[in-house]
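Of the protein chains in this complex, one is absent; all others appear in place.
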């Protein structure tokens, strides 16, 4: 019975790195977790246990630390691209590589209203992600945001949907709308200034989420994506994932009380999950 | 600037269900978590907030419970397929649907060596997964296993790999090999007896992992996949993901002690990650 | 063989509540998770299955929602105290009760620099906790902070410690110091203005952590506690827990590189754990 290796990939995940850049007492600190993936001519390792083409994943990890030392990190997209270039250049057996990173964001501690030079507080408001996919012809640069948890207590309706025999949900013009936004977007080749672009995307997500007159999660998701594409020409397409983290209105009638949209039970499961990709077509 | 909805999907995730089937004092208990996804003609909900084509995710959740009541669950693949059929049949706007389930496995409590009729212990050894993808022409049935955590203390080498300037790993003929196997396989159309097939796959994974003379994670992964395909004709292809959960040999020389492969530090991160798809080619 | 119930307690945990207070378009939102514990004359439920003294935990949950509706929540300490009073007053069999709460903190989304009236972002920088312990004579009010993750890249030494046969750690005048502060403090009876007191504690933790010339985690922990007690007369004692979340300096010598305190590997485990209670003695 003929059997074949149809696809393969391997690498090192969760390579954690903190790098400190010092200018006297003023320090910058970058906190990353990196996943490295290689794919290519590795069939002999699978089928015959012949490791001659295998770069050990331990070496990949070491490479992260060595490259982090040799140059300033720069933006996370830039550091990932250097790693991708390194593995492609040195390893002809590699057909493509993917370098993904999650950057934990820290803010300077404020002491008497003034940002401290070398003391940091882990910030809320989501983390920054990057993903470089490269083969010998093309490099795609994606950036993203994860764990951006938001909730609005007005401006959210859900009406006019299908009612079938299993529908019990009541239509509403006024519900709580909570979600944990995950976004990932593809940059045009040649893009740069990744840090300020990332901030623009994040600001836009928050602004549109807050101000949109929502008729449903889909409606707001699209408004966010459309606005980002209209404002930021470097972005080709964006994927948005917005779970609907429900806040259930508690029934207080058994206790002789009304509940005019005041008391809610937030639940983690089950949750709705709305996803879409919005793309520039021009 | 023209912008378009390039892809969309939505649904309900983490719909949890426990169903009890009773025959006198002898009970069967099934414990599932189900994710429902629909995709199709939903653009108006995104672009205009028009929900006329939207089946609420709350209704999807209700449907799980109603269908669970109406018929015996059967194997998890069968229940998921009924859900997929339901949503496709009733909703012409749906182009495709995906129903994924995770089944927590319980074993009967043994009292004086005898399985109890209605008391259960949450079992180790991984959980069972199923994934049905269906459009109006075709239904694909996939099953899987997740969280199968195994470790062997002999029969694992790693030698003959690339050494570059960043390689410090030592070659070894005798290392610990720990992994958490995730597998998912595609069944031939018309397959049935999903429960016994699943057990065969699980048994084969454990048997090959234990007995294989491993020259690397890739080597063992392939041996597992190849043996499964050779033994179980209903399986078309299988994807295997095997992180290398490292156990580092502790250096005891500073304390005047040797360490003849006895004392190890297991780490969760970083970890290797080896993945491949193995496919029948006949 | 005589056996006795030596201690008992029961209750409901993880009762989640979101309450919205609306003044036109301007909304306040409070997000709590509450644990209720009762102890007292419940022996018959244990020894005889006689539930006549048992208030169901489901009723405790309902009580949270009913009381949340009946009055403004106020500070989390005040709401917990109302719950404690309720259970003690209505249930003579209860000897003592403990109400613990975790408050997830949200900040208003800034749109064009202006705080939005009803859209919120889940904030970083720790969450707020409260714990009321009450019997028929006395009520103790404790407040706390959890998950306050901080890191400083200067101003931290560790020298002059014991060196025994198993000591390999190198003395240092310049290390990274990362921790996740958990604090809980006891208020003087009659304290109020819990919100502003909590902010003062949090600000002091951050200020002292940032500015302290640390000779060890113990040294900084004590400086934080001492400063809080010196500044805030309402606090009787404070317990601080500060794990030492190590950032290991990566050895780059094998790659022909130095590492002048730049490139670090942060690890989650193992971690140091330093704890102390600091008390006013006057």
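When the chains are written out, they are named A, B and C in that same order, and each has its own residue count from 1.
In the analysis below, contacts are C-beta pairs under 8 Å (C-beta built on N, C-alpha and C of every residue); 3 or more make two chains touch, one makes a residue touch a chain.
Not measured: the values here are computed from a predicted model.
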| item | value |
| --- | --- |
| Candidate in contact with the missing chain, chosen from C:25, C:51 or C:71 | C:51 |
| Touch with the omitted chain, as defined above, among C:160, C:190 or C:256 | C:160 |
| Sites on subunit A contacted by the missing partner chain, in the whole complex | 165-166, 168, 254-255, 268-269 |
| On subunit B, residues whose C-beta touches the chain left out of the figure | 16-22, 25, 27, 29, 31, 62, 65-66, 68-70, 106-107, 109-112, 116-125, 148-155, 176, 206-207, 209-211, 247, 250, 252, 254-255, 257, 259, 261-267 |
| Chain not shown, touching residues in subunit C | 1-16, 33, 35, 37, 42, 45-59, 61-63, 66, 90-91, 158-162, 164, 166-169, 214-219, 221-222, 225-226, 229-230, 237, 243-244, 268-282 |
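The rule we apply is simple: only the chains that are shown with their structure count from here on.
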| item | value |
| --- | --- |
| Chain with minimal offset from the mean of all protein Cα atoms | A |
| Centroid spacing, where centroids are CA-atom means, of subunit A and subunit B in whole angstrom | 24 |
| Chain centre separation (subunit B, subunit C; CA means) in Å | 37 |
| Shared-contact residues (touching 2 or more other chains) in subunit A | 16, 62, 66 |
